[in-house]
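This is the structure, below, for whatever I ask next.
Removed: one protein chain of the complex. Kept in place: all other protein chains.
Think of it as A and B in the order they're written, each chain with its own count starting at 1.
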Amino acid sequence: MTTWLIRRLIQALFVVLAMSVIVFIGVHVIGNPVDILISPEADQAERARIIASLGLDQPLWKQYVLFVDDALRGDLGRSFVFNEPALRLIAQRMPATLELAVTAVLMSMLFGIPLGLYAGLYPDGVVARTIMAGSILGFSLPTFWVGLMLIMVFAVQLGWLPSTGRGATAELFGIQWSFLTLDGLRHLLLPALNLSLFNISLVLRLVRAGVRETLPMDFVKFARAKGLAPARVIFVHVLKNIMIPVVTVVGLELGSTIAFAVVTESVFAWPGMGKLIIDSINVLDRPVIVAYLMMIVLLFVTINLVVDLLYTLLDPRVRLEAKG
Amino acid sequence: MTATLEVRNLRTHFFTRAGVVKAVDDVSFSIAGGQVLGLVGESGSGKSVTGFSVMGLVDPPGHVVEGAILYQGRDITRLSERDMRALRGNRIAMIFQDPMMTLNPVLRIDTQMIEAVQAHAKVSRAQARSRARDALGQVGIPSPDERLAAYPHQFSGGMRQRVAIAIALLHHPDLLIADEPTTALDVTIQAQILSEVQKLAVTYGTALIWITHDLSVIAGLADEIAVMYAGRIVETGSAARVLDTPLHPYTQGLIGSVPSRNRRGEKLRQIPGMTPSLLRLPPGCAFRTRCPHADAACEQEPEPSQPVPGQTTRCFHPLIAVSA
Partner (left out) sequence: MSSADTAPKLPLPLREGVGGRGPVREETPFRRFVSEFAASHIAVAGLIIFVLIGVAAIFASLIAPQNPYDLAQLDIMDGRLPPGSASSTGYTYLLGTDDQGRDMLSGILYGLRISLGVGVGSALIACVVGTSLGLFAAYIGGRTDAAIMRLVDLQLSFPSILVALMILAVLGKGVMNVVLALVIVEWAYYTRTVRASALVERRREYIEAAECLALPRRRIIFRHLLPNCLPPLIVIATQQVARAIALEATLSFLGLGVPITEPSLGLLIANGYQYMLSGKYWISFYPGIALLVTIVSINLVGDQLRDVLNPRLKR
């Protein structure tokens, strides 16, 4: 287990390093680093000063070492727009994004598992067919358009829910959260639903396929032959077997959910780091872009690692292989 | 005294898209406490479906369409699902063919045993656990206390089958249906399991239906033998009579295809042809296309007859008449 963990950690480190090279090359080689890293408003003298201080007159490999060195000390440049360290800006926005993404993932399980279970248990019914057709839409519809439609229906036409912003927040662990206030929850509902739609479809299909695959298995029949109640057979014997791939996929999807939050945050003006990056790209606030990219790579590698760990904990068979 | 189980004119059909499969077609037999009935036939003859019909575990598109299954005089085909569940795993139990598939891979052995105890007995978890431990000890599993905490994949095939037997016998059932429980095991372990089950069945006075395709397995075990072919019982009688003086040509063919020490050096006799598809059964005797004695008479439906006392067959040309 320990050797396995160490090996995975080294792999993760390698990925982060590789991505830092790619981001570095992207910013420093393909683009003009002087334009990218220095505010267009800077005058000639300041430009020269910054070029020297950033080491842009140094050879490329030295620049990369410098970049990594700064990054390790948490210095990824200052935002031109906010005139604040880019990393701090992102750290400020991160809780809003995480709150949105985690809510969306939870919603995907909350809706996806019961719907998938139903569709798997009664595959030929009208309801199940409707659910499956709906899931095709969930896969096909672009997130941003669904978001617009949600706003149009629930905010503009019906006026039930607010269309933009986080609403009132309350503090927990020194961070502001929306889900702690009723107003915040009302603001959270539509964006989270929007973001979870794809995942609901995904979970639903996984669960349905799992149910269809597991039901004819001998161990299910044996469980019924023991005289267990149907609820116990389905919720313990069938569902526990299905939960392994579902948790893995949902865990992996947390990463892409955070990434796709970019879209939802833009539609619902949700002040998270996704909206920040889009705004930054549109005004060419490159230090923020670089910082965002590095942060998200780190986040992703961490999520992949945690999912792998969870997977081994959930499946006794994998656990044994990892031990041996 | 009423029989533990009496099956009368049972018909279980599967309504598939390709047509109606008459998996069990007019099957009758009975078995008393402490008795062993060998239900013999090749794959697809309907012997497993007969077992599942008794358990009330025939899945759609299959149904019991006709007949009665009398457990201690009560027709259990008319029981509500709830009442049937109270019998299942309690008074009537079943063990399956493939021990690798009968235990849920993601649940520990104790979970799977305790739920089986608690499904029919109002006992605490601790009591259920100790009953589970005793049951494991009875089927010859060493250090049952430790093994309870293990997962199925940590057991060998033979050990898993012992666990399944222990679960089936937890409530000392009146009837145990063993669906080829030794087929997937090594020969040496087959014999162990066989004598284990027989011993326990005698101890608890359990009626045992042993389903197999292998006549040699039940030769020394069964009191009665019923031979199934294409959904029907073609011959029944005491084990000694059926094995020594088979009446039906199919039974004779089965006996002839068993390798035996007495006939060393002799060629094994095969039954010519293949099992007919249950979808396209020819009218009349289903065996006539493969039968050396078939003639025009066999195009009619053979009814059960008793050419010899205590031995019933469905054949127009029972072998007793040929030799006499």
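Here, contacts are C-beta pairs under 8 Å (C-beta built on N, C-alpha and C of every residue); 3 or more make two chains touch, one makes a residue touch a chain.
None of the values given here were measured: they were computed from a predicted structure.
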Query raised in the report: Which listed residue (A:13, A:137 or A:172) would be found touching the missing chain in the intact complex?
Result: A:137
Requested in this report: With the full complex in mind, choose from A:6, A:48, A:65 or A:149 the residue touching the hidden chain.
Outcome: A:149
**Report entry** Residue of A:118, A:177, A:222 or A:260 in touch with the missing chain, whole complex considered
**Finding:** A:260
Query - Per the touch definition above, residue among A:177, A:270 or A:300 touching the missing chain - result: A:300
Query raised in the report: Which parts of subunit A are in contact with the chain that was left out?
Result: 15, 18, 23, 26-27, 30-31, 136-137, 139-145, 148-149, 151-152, 155-156, 163, 255-256, 259-260, 262-263, 266-267, 277-278, 281-282, 289, 293, 296-297, 300, 304
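Just so we're on the same page, only the chains that are shown with their structure count from here on.
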**Report entry** For subunit A paired with subunit B, centre-to-centre distance based on mean C-alpha positions, whole Å
**Finding:** 53
Query raised in the report: Can you name the residues of subunit B that touch subunit A in the complex?
Result: 52, 55, 57, 59, 85-90, 93-94, 96-98, 101-107, 112, 115-116, 119-120, 151, 153-154, 164, 167-168
Report summary line: Per the touch rule, the subunit A residues reaching subunit B in their complex are 216-219, 221-229, 232, 236-237, 240-241, 244, 314-317, 320
